[in-house]
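Just below is one structure, and these are the notes that go with it.
The other protein chains are all here in position, but one chain of the complex has been omitted.
Let's look at chain A:
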């Protein structure tokens, strides 16, 4: 299968204070294939989120190479990176990062309007379809303060998908949700992945990671392990087995 994202010797160093440097990522190498769904796990401070932001072009790597769709993006201009984020990538965060002064519907269509790839009518139609699929169609004209955390995360997913991206990055997308809502979101993400969108998730929830096909384990800025779980097929039995395998593996990793 074709590679969609590849990191080679990626490192990231933060300068703290006057002379204090802290290296968060140390020579990371990883690859993702098109249509894959992977998870990155590891203890707090291991560099999971930093990895996600650096290989998605949201932040700049200190050294190394990041290729997305066979194009080096670590040296691209801000403008080109914005364009990639707009048209080719979708993001879902743990915190509800929606624009406060826009309605739920406007939040979803905003980036599509900005991209101007299609007519606004078409965009509106697709947004409604997405909302229906996520079960939040009735919220279209609501203010974001009028929806629950689970509902808002679905709004964020709609927004991430509105421009039909090649890849969706999720930074602890279920971290702030209760287990029922988290399970619902994961189900949706699995469906999206099934439909062909590549997904990369950062999580420390075994149940979430168990639903991906490959899990990276990070420690102190390095990827220290990788577990191939294979495609997840929805059944209670399968879930339990995968969670057990993963848990055992993580125990070995000292998680």
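Convention: a contact is a pair of C-beta atoms (placed from the backbone, for glycine too) under 8 Å apart; a residue touches a chain by one contact, two chains touch by 3 or more; residues count from 1.
To be clear about the criterion, contacts and distances are computed from a predicted model.
Candidate names were "N-terminal half of MaoC dehydratase", "ABC transporter permease", "histidine kinase" or "Tetratricopeptide repeat-containing protein", and the UniProt protein name of the unshown chain is "ABC transporter permease".
Set against the missing chain, the residues A:93, A:216 or A:249 yield one that touches it, A:93.
One of A:29, A:63, A:82 or A:179 touches the chain omitted from the figure, and that residue is A:82. The chain not shown here is touched by just one of A:19, A:70, A:101 or A:228, and that residue is A:101.
The residue touching the chain not shown here, chosen from A:53, A:216 or A:232, is A:53.
Touch with the hidden chain on the side of chain A covers residues 14, 49-50, 53-54, 58-59, 78-79, 82-87, 91, 93, 97-103, 105-106, 109-111, 113-115, 120, 124, 141, 143-144, 159, 163.
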